[in-house]
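Of the protein chains in this complex, all but one are displayed in their positions.
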Amino acid sequence: MVKREEIVHAANLIKIDLEDHEKYIEQVEKILNYFDILDKASAESESFVTQEMSLDKLRDDKYVPFDENLITQLKNYKGTFVKAPKMV
Amino acid sequence: MLKLQRWYKMNLGITATQYLEQVKNGSLTVEEFMAKTMERIKKVEGSIHAYISLNDDAISQAKQIDKKLKAKEKVGSCFGMPISIKDNICTKGMKTTCASKMLENFVAPYDATVVSNLKSQDAIITGKTNLDEFAMGISTEFSYFGPSRNPWNTDYVPGGSSGGSAVSVSALECIASLGSDTGGSVRNPASFCSVVGLKPTYGLVSRYGLISYANSIEQVGPIARTVEDAAFILNIVSGIDTHDNTTIDKGKTDYAKDLDAGIDGKRIGIISEMIGEGVDKQVASATSKAISKLQSLGAKCSEVSLDSIKYSVATYYTIAATEAGSNLARYDNIRYGFDFDVEGYEFNAYISKARKNFGPEVTRRMILGSFVPSAGYLGKYFLKALKVRSKIKSEIDQAFKKFDLLFAPTVPVLPFKIGEKIDDPLSLYLLDINTIVANLSGIPAISIPYEIAQGLPIGMQLFANSMQEKTLLQAAHALEKTTNLPGVPI
Partner (left out) sequence: MTKIGLEIHCQLTKLESKLFCSCKADYRSSETNRNICPVCIGLPGSLPLLNKKAVEKAAMIAMALGCKTPQKIAFFRKNYFYPDLPKNFQITQYNAFGPTSIGHDGKVPIEDKEIRIRRIQLEEDPGRLVYEGTSEKTQLTLVDYNRAGTPLVEIVTEPDFETPKQVRLFLNVLADLVENLGVSDPSLDGALRVDGNISIDKGNRVEIKNVGSFRDIEKALHFEITRQQSLAERGIPIPAETRHWDEARKITVSARSKEEEQDYRYFLEADIPWVLIESSVIDRLKKNMPENISSKKERYIKKYGIPLQVAEVLSSDKFYSDLFEQAHNEKNAKEIANIITTDLKGFADTKEQREQLKITPKHLSDLADAIMNNIITRNSGKLALQEIVKTGKPLSEIISSLDLGHVDDESSLSKVVDDVFNEEQQAVSEAKSNSDTINYLVGKVMQKTKGKADPALTLDIIKKKLDSQ
């Protein structure tokens, strides 16, 4: 059984405020209980599925400028900087 | 060429193949057809809500193509065909919202590769279609802009997450559409709306410009009226893209060629876990009929068991949620989003407040996606899911040693009413059980409309091995030819 505090902690890590979202905790708990079905699967010896590519297919090291004015299309653009909330 | 009675009934209800023929032989102008399409959209949108935004330039773009045709200039292979694009695929200059408040005002400064491929073939984008927010959902009920409705019965869901795309094709608001399929999001709504939906092999179609939800799993896929049309679109959007290192080389493959090859002698595995318990009786009966039909076409059908299917939903949602949590972390409303001034706020407080504007399904998945790879639970959930995914892939590989294709109904149930399942997220997740296995293993799969039962569509699904789209399309085409479905009632 997963503890409520652990779900809240997970939400904090992802910057989701659960203040008035009690029902989410219940729903998440229920879904996590369903995920426990994975315990029954015997797959310990399996390795992971991955894609591979060879070094020579990678992007060449060249400078290609993008549109100079890209920054003006972002919101919170102040003069030359992007505005972000203050860090304490 | 395939004659499908259902589409002939209405002037708009032609296939892509028929559209191209008519434009090329001069019996139809691009502008005419586009104007009718736009009229149709105006007429039906109120009751089905397929689109989030429309392309106001569509008719003038159509005029441009007619001009080129008249001047005998070269025109791309789409000849001004009206195509809709799911609103999680970037279109330069038009908004791309992912049906979320978090991207309410976002205008991408570039086209997704699939969009620029279509545009370079002179397709015309009719508009951006509705979806479950950030493509997370199975019914298009989780859209910030309200649900889309099934054109076969507007009290019912159209499926999801590419609900708007399937509706627009089914309700004749465009000829074809591009959706995205992460756990069944192209095939499921295609099945619910009685159209064709294809999920290509992972890597066959570029994801550059597809706004990421689960990037090791998802693919852009065509939704169209016929298998032939889907193949036509696949030809245009598939292949290596220098913007996307996960794309695979298709060589000179022409997916629309040799569609009539038939399935005589092909070995088809009926997935036993997908035809037993939990399947609506109408779906079960349609499935049996389809299997008989396949046999009558010369295929050798027998059952195959994929034991790991029972873990597939948990596996999928564990991995997809983890990737989603990470892919959606960038939505902090600082660089793009909605109006909410940063001044005066502390960083964490601002972000948490802004992110309250995600819908409930996205919120749930992000919490899950933060939990399952977190310290203390990583091994039990996320790493275990990766291993089970591997196991599923091995079982699929084994199955394709004995079979050329696999078969199952696309969704175990008939379309359900809007609002019916929205408060039980887990019950929705479980509806993905037939489609998820293709996403987890990367193999291609297609849904074709098979039957209408109680006025609601049922679709059948075929799977092929990686990069075997030709085999898949041939089989789908063969089965499709045996169907005789009514036209959409709306």
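In this document, chain identifiers A and B correspond to the written order of the chains, with residue numbering beginning at 1 in each.
Here is the rule we go by: a residue touches a chain if its C-beta (ideal position, glycine included) is under 8 Å from a C-beta of that chain, and two chains touch if they have at least 3 such contacts.
In this text, all values refer to a predicted model and were calculated from it rather than measured experimentally.
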item: Residue touching the undisplayed chain, where the options are B:Ile65, B:Leu103 or B:Leu204; value: B:Leu103
item: Hidden partner chain, touching residue among B:Ala50, B:Leu69, B:Val169 or B:Ile211; value: B:Ile211
item: Listed residues B:Ala16, B:Ala58 or B:Cys90, member touching the removed chain; value: B:Cys90
item: Candidates B:Asn348, B:Ser394 or B:Thr482 - the one touching the absent chain; value: B:Asn348
item: Hidden partner interface residues of chain B, rising order; value: 89-90, 96, 98, 103, 106, 108-110, 112, 207-212, 215-216, 242-246, 322-323, 325-326, 329-330, 332, 334-336, 342-344, 347-348, 351, 370, 373-375, 378, 382
item: Hidden partner interface residues of chain A, rising order; value: 13, 15, 48, 50-56, 58-66, 68, 70-71, 74, 78, 80-87
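Note that in this section only the chains that are shown with their structure count from here on.
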item: Residues of chain A touching chain B in the complex; value: 2, 6-7, 9-11, 13-18, 21, 24, 27-28, 30-32, 34-35, 37-41, 43-44, 46-49, 51, 53, 57-59, 67, 70, 73-76, 82-88
item: Chain A contact footprint on chain B (complex, rising order); value: 105, 107, 109, 203, 242, 245-246, 308, 310-311, 313-315, 317-318, 325, 329, 332, 334-337, 342-353, 355-356, 358, 360, 363-364, 366-372, 374, 376-377, 380-381, 384-391, 393-394, 425-426, 429, 442
